[in-house]
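Just below is one structure, and these are the notes that go with it.
Of the protein chains in this complex, one is absent; all others appear in place.
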Amino acid sequence: MHLSQIVPPQFRLHRPRYSAISRMHFGNRQLAQVVSLIVVAIVMIPIAFVIIRALGAGQEGIDYLLKARNLRIVGNSLALMLVATICASVIGIPYAWLTSRSDLPWRRAWLVLGLLAMVIPSYLTAVTFTEAFGPKGMLQDLLEPLGVERLPNIKGFFGATLTLTVVTFPYILLPARAALLHSDRSLEEAGQSLGLDRWQVFRRVTLPQLRPALTAGMLMTALYCLSDFGAVAVMRFNAFTRAIFVQTESFRMDKASALALVLIGLTLILLLIHSHIQHRGRHYRIGTGASRELQTMSLGVWRFPALLFCFCVVFVSVAVPLLVLLSWLIGRTISNPVQVPISLLLQNTVPVSAAAALVVTMAALPLALLAMRKESRTNRWLVNLAYTGNVLPGIVIALALVFFASQNMLSLYQTLPLLIVGYAIRYLPFGISATQSAFEQINPRYEEAARSLGLSAREALIRITVPLARGGILAGSALVFLNVMKELPTTLILRPIGFRTFATHIWSAYDEAFLSSIALPGFALIVVSAFALAIILRREDTAH
Amino acid sequence: MPVKRFTLLVTLICLAHGAWALPAAAQGNDTLTIYSGRNESLIGPLLDQFVEETGIEVEVLYGGTSAVANQILTEGENSPADVFIAQDGGALGALAAAGMLSALPEEVLNLVVDSAFVSPDGVWAGLSGRARVLVYSPEGLDDTGLELPDSILDLSGEEWRGIVGWAPTNASFVSNVTAMRVLLGDSETAAWLAAMIANDVQSYPKNTPIVQAVIDGEIVAGLVNHYYLFRFLAEDPEITATLHFFPDGDPGSLINVAGAAILNSSDQPELALQFVEYMLSDSAQAYFAAKTYEYPLVATVEPSVDLPSLEEIESPEINLSDLDDLQETLEMIEDSGALD
Partner (left out) sequence: MELSLYTENLTKLYNGDTPAVEDVSLQLQSGEFLTILGPSGGGKTTTLRLLAGFERPSSGLIQIGDAIVADDSRFTPPEKRRVGMVFQDYALFPHLNVAQNIAFGLSGHSKDSRMQVQRMLSLVGLTPFADRMPHELSGGQQQRVALARALAPNPDILLLDEPFSNLDTGLRAQVRSDVRNILLETETSAVFVTHDQNEALSLSDEIAVIFEGKLLQVATPHIIYNRPINSQVAHFIGEANFLPGEAQGLTAASPIGTVKLFHPKRGPVQLMIRPEALRVNFAQEGLAASVLWREFYGHYQRLGLTLEDGTELVAHTGVDRFFQRGDKTWVSLALPALAFD
């Protein structure tokens, strides 16, 4: 129906439309539990690895964590997370409103252009930003006639915040837009009839209705900021992921693990805060569907500032990276002796990403079924555990699987199946939430009707529930696909020898500064991702 | 049902795709598995040359030097790797310390021109040399009226404020700082790091962007490995940026090596040895000289570009095997605040 299908349940935008209690017979419970147990056991491998390694550090690890520098890392990460999330919201909310409820010209085009920011990998955005906005970058070139000799260095907190803001604002835009499209227009009319002006109506009626969607989107953005490596690495901002990376670089897995444990702790606190807020905000009735045609509001003279706003957002978040890539493509830079045809990268990246999306979707199915049964504490724990996978940095997940596979399943080591397992651990939550939300949108009576007409639980699942949830599940798969395509750290370590993807090729070229060979795969990656985005968007629109 | 169709499609694509075979199982007897911490663009063509000349098949895993070393450490006894190629001595030292490398025969170690470029216990050999230098822009020097410094320590002076670049996480830089600790002691090194940061030294993720920044005029000078500039010069001979070798055995002109080692766990030790020998052959050494602009480490091959010879560089007297104390150095760099 909307982004709720591709947002983890903790981030869920809308109260499930149908209660869990009425789903006693949803699918085959024993089978779902057994399969879920297996999936969760696999997901727990990296966590177990981190705990074992961190315990190995012992007292030294604790002393290390308590060093002032490491406490500063916590502060850095939190500051980055907070500021980037607020900035993303400040951009995302008006952008959502303009593209859903106003008479802004070319609304659809603005929406698509804005969302494109999501498909550009954060490391690529960061690299192109340093090129464009660096002290002697392209912006300075333009400003040279005005007497600007050099710009302040954007690296550090500012650069990391800017990068994360532009790559995460679509995660606010999508849910906010969905909620705006579904919000109850009659409430706004009630507000107007009580004498509120437009702004007051937005602030006092519309915005509170958006709250569940916004807290969900903001949580997602916050988690993205905590777990992102590309932006902080390129911008050299000492946040958790970068600190963990530096530790692994110096062969100190124990200290890296100790840091990772703190990161997991922070994430859990964030999830707790969110579920608390979500619980409190329960009385909002978002997602029950507006029975009335939504009216667009005329912008009047505000149309021009609004257009300028959208233009600026799209220019910085999408046009600047693409323009920099273009300039590298046509500019004279050192040519890479390793020439890899785009078709080969395409041939490697797309099937493996599609397979990962498929595996995630399949693995998510039983967990989503369990998540629908709220009656059991065990089930709840299983589902929550399945979520822990994506908070760990990719390199930690990858090394954990290296450890596991090289000791126990050597025949699986350095094969695509293991790489896909790594991807699946990272992106399983996307699949669970998409499937779960898609199921929750379905009237449970459909399945009961099927049961009373003689179908078994499994048949009813296959003939009724899955076909009806197809769109939402597909949108979730598309999001997994999108993320796997640009995934770097896991790919680098777990890939079969000689296997190249867009991400590894871009990394390798960037590593030796072969800028022109970043550009072409960069473009190709963005084009393919845009197709996945189109699936998500089509799903959004057919739902209305 | 479209979901089914989608599944089928993906399955078909996967089956049609060659990479789905299990490489470990498919590995033939004559296949050498190389883990390379050097970038494919640097070493890939040379490996192709090796395959062509010897007929030995290779499989190469590329990654960052530290990441690859981590991977081998994590794999332990079951590592599929036969050979490890590292960008610097530090990572080789870490594997040596873990007892994962096997000794190289005397005659191979003797090929290397200077015993400083092999490990003292003979478990790894240097393949090519790189000198730490100061890359600078003569125009920038003129504009600021600065003179070339005699020591890396001078860069913390007020006159260099905000116009020097370094790459604090780069392995070569870390080795250089380790060398400073060995030569000058920990407290003086830490003081220098702190003074550099106080002097607003500009941080970069790696060497190339430092050279680029010098060329672009973003900074006046930067601490890098010598060969990066020649890559820029090959593309654009007009570039005026120049190298400065610190004189008098200054720690700033350390010569470090990229090296190779054979793993204990290798199931192809003969092929692995053949590989290391090949890397020290004249043709491979000539490749390093011509393509990567590094110093060849055998007596019979000369550098390809306009460089002072290894003997001419007044590099510090240091045993490269002392540079495996990476952790202490990293901690010191971290504590200095260089990574914040």
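A and B are the chain letters, set down in written order, and residue numbers restart from 1 in every chain.
In this text, a contact is a pair of C-beta atoms (placed from the backbone, for glycine too) under 8 Å apart; a residue touches a chain by one contact, two chains touch by 3 or more.
Quick caveat: nothing in here was measured; it's all calculated off a predicted structure.
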Chains in view that touch the one left out, judged over the entire complex: A
Chain not shown: contacting residue from A:L111, A:A126 or A:I464: A:I464
Touch residues of chain A, complete complex, unshown partner: 21-22, 24-25, 443, 445-446, 448-457, 459-460, 464, 467-468
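We take it that only the chains that are shown with their structure count from here on.
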Gap in Å, rounded to a whole number, between the CA centres of chain B and chain A: 35
Complex interface listing, chain B residues touching chain A: 1-3, 6-7, 10, 13-14, 17, 19-20, 22-25, 33, 39-42, 44-45, 59-64, 66-67, 69-71, 73-76, 78-80, 94, 169, 202-203, 205-206, 208-209, 212-213, 216-218, 231-232, 234-236, 291, 326-327, 330, 334-335, 337, 339-340
Contact footprint of chain B on chain A as seen in their complex: 69, 72, 76, 134-136, 150, 153, 155, 233-234, 236, 238, 242-243, 246, 248-253, 332-338, 347-348, 350-351, 354-355, 358, 395, 399, 402-403, 406-407, 410-416, 466-467, 470, 473-474, 492-493, 496-499, 508-509, 511-514
